[in-house]
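Since the structure comes first, as structure tokens, the remarks are kept for the end.
Every protein chain but one is kept in place in this view of the complex.
Then we have chain A:
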């Protein structure tokens, strides 16, 4: 294996110094994060404090956040109404999302002990969908299994009652709304951080140089000897 090129800390710091990063680009990156993650008020204030323009209309964020919050709090029917108010096509063109929302509704009914209502709902609303689609049917069966157990902690599908399931559904609906608004569903910052790790991993094969391993502190380490 070829020996690695060694770059001293001093040399590397010089190169870091020569890099040109524009403040306005960093501001845009931060704004993109605030907007995509739904921090509406913070985004508004950031616009005032930094003069950075958001890349989408902030008003649309409030609506989207309301839907997300409704799902996160278990008010799925309310969320569905809101999504349809925003754009009826979203659920029309997204059968999987719609099924997951209905499934969440079922989970909430079960969670609240409304057994009869839950069964009725499962049979009338979800079973027909299950007939059309094998994976929907499997999901339905898993969900209904919750009813078979008195002690949910012993139920193999008990995780469906966990708050993380709500989060999953909320994320899904959030992404669908963003897509319908032709906006990317993810902020760019996490990808950039991954790019940094990826670039360092590649460079590690050929050179020894000061790395940054801790993304939170962004501290420059000494090159591995």
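Here, contacts are C-beta pairs under 8 Å (C-beta built on N, C-alpha and C of every residue); 3 or more make two chains touch, one makes a residue touch a chain; residues count from 1.
We take it that contacts and distances are computed from a predicted model.
Visitor: Using the UniProt record as the reference, specify the protein name of the hidden chain from among "SPla/RYanodine receptor (SPRY) domain-containing protein", "EF-hand domain-containing protein", "YIF1b" or "Phosphatidylinositol-glycan biosynthesis class F protein".
Guide: Hidden chain identified via UniProt as "SPla/RYanodine receptor (SPRY) domain-containing protein".
Visitor: Considering the whole complex, which of A:8, A:135 or A:200 touches the chain not shown?
Guide: A:200
Visitor: To test your reading of the contact rule: which positions on chain A touch the chain that is missing from view?
Guide: Touching the chain left out of view, chain A contributes residues 5, 7, 12, 15-16, 19-26, 28-30, 32-34, 39, 41-42, 45-46, 48-51, 72-73, 163, 166-167, 184, 186-200, 202-203, 206-207, 209, 212, 214-218, 220.
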